[in-house]
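Here the complex is missing a single protein chain, while all its other protein chains stay put.
Letters A, B and C name the chains as they come in the text, with residue numbers starting at 1 for each one.
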């Protein structure tokens, strides 16, 4: 059902766990399937210097969170904002059709976290 | 489909063929399935001293004719008249349900032959 | 084969249109899916991967035989289910557009009785006549179409006399009128090239056990975009269109079998055609008053169908059986009942010819020696039965 990249990120999720002293924390949930993700970002000079997550969800949700966090680490906020769930799915080497929507959660969490941070800094949200 | 008695009478029909100088000959046909039988009787003193037949029909029709001729040979006309297709089927050890009607032809032929003979002798038909 | 009646007599199987033995290679292909790879294809764990992959392979094999895409193949439990699904599903899906079906008068019971059932449900059915060879005329198909017509169903090749219909021309008529075209190709697979695009076929039924595959397996080709209603409702198997846990070994067997019999159709036609012609010429030459039924050349390469007026077909079959020869009086389904076959009746064959008919259908497993044996055995049997009946 899942390819080996997905299975690897599911079984050995990168950046899993809580973070001490994060700059922003968000928690997002998908009504559609009840998946939930909590994302922790440490931001310095508009760069994501550290990231971690926790996820209640299927293998696709966990692997997407893992891959997404890898993809935004050490990226600028702008670069992170531009990451779409399609990029994540592509980086994972694809997901089954009916599982694509599980990858949206990571994108949602990243964007929400960035906007919370921007608002906290007194900027307009993107 | 057929038991061995039926198969034996079908493959080795008794009394098959034409008869020289028969006392009576009848030909009967069944509208239902297109079977036809020709029956030859030699009658002496109200006793069937010889009998033979020809049949166009399935194995059940041929075996029934064969068995029926065996059963009336050397019998009185009264005894032959009383032979029913059930007796023939029983003597054959049974026929498949949908083949029972094929055994009626022999009974029909015997009764028709007897009545033709009786009429020829100036008796009332039975 | 193990003829219970006479173990010393070889069995000569000449009833391939009734069924075929499952080829040992096909059985071998199936076996791991009973035990080792038994997982439910719907399950998530790895032991089901092999089952899923095997079904995908079989789908590709069937598609290759028909010239379609694998997505257009749906597995069923046999030719009968495929016919039922195609006809009931399609007419039901198009119920709002009309209630008229055009079919032929020589279809297999699976089509005939499904249409008969639909007649009890408010549909009207035109059973097109055939000529003396059993051929449907495409012009009559066209003439039968009404604004209510939602389905045309004409078989590719007849199971009794083997006549091959002008499917391509009928398909063109259907396409011109925007009407769905179903063909029952149960008897055709392996004996002739099939191309659903060239032939303009929208729905096609096939059955595994007619080409050395397992019984209880079949497929329905459904052209992409055509959406017959479901016949069997339940789980989401077959993309939600045919419910029920997949018969994995059966599907594997169907795939392996169709790949086998379509790999060299020209070679098969040459081999089996030569034997069939030898049989036909032998019978015609050696048996007086023998009548070859069906079309002289628009016919299945493995089919020989004769009438021998003056005897009864069932009696002949039983005699042949004692000699180890397996044949049929017509379609397997109608054996045991004496009503004349609706196919022969539609062809205008007289009753005395009908009741004395014999169908011999060959396969690649038959040999020249077997045909010679039949040609030796058959004439005296026929003479004997005729003699018993001549008056």
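We adopt the following convention: contacts are C-beta pairs under 8 Å (C-beta built on N, C-alpha and C of every residue); 3 or more make two chains touch, one makes a residue touch a chain.
The shown structure was predicted, so the numbers you read here are calculated from the model rather than taken from an experiment.
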- Note on the structure: Within the entire complex, the undisplayed chain is in contact with A, C
- With the full complex in mind, choose from C:202, C:314 or C:364 the residue touching the hidden chain. C:314
- Checked against the full complex, the residue among C:122, C:147 or C:236 that touches the missing chain is C:236
- Task: Considering the whole complex rather than only what is displayed, give the residues of chain C touching the chain that is not shown.
- Result: 1-5, 11, 13, 15, 18-22, 24, 27, 31, 34-40, 42-47, 49-50, 77-81, 83-84, 108-111, 113-114, 116-117, 207, 209, 214-217, 230-237, 243-250, 314, 317-318, 320-321, 325-329, 331-337
- Hidden partner chain, residues of chain A it touches: 1-2, 7, 10-11, 13, 16, 18, 27, 32-36, 38, 54-59, 61-62, 96, 98
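In the analysis below, only the chains that are shown with their structure count from here on.
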- The distance between the C-alpha centres of chain A and chain B, rounded to whole Å, is 94
- Note on the structure: Whole-angstrom distance, CA centroid of chain B to CA centroid of chain C, is 41
- Message: Can you list every residue of chain C that touches 2 or more other chains, as numbers and ranges?
- Response: none
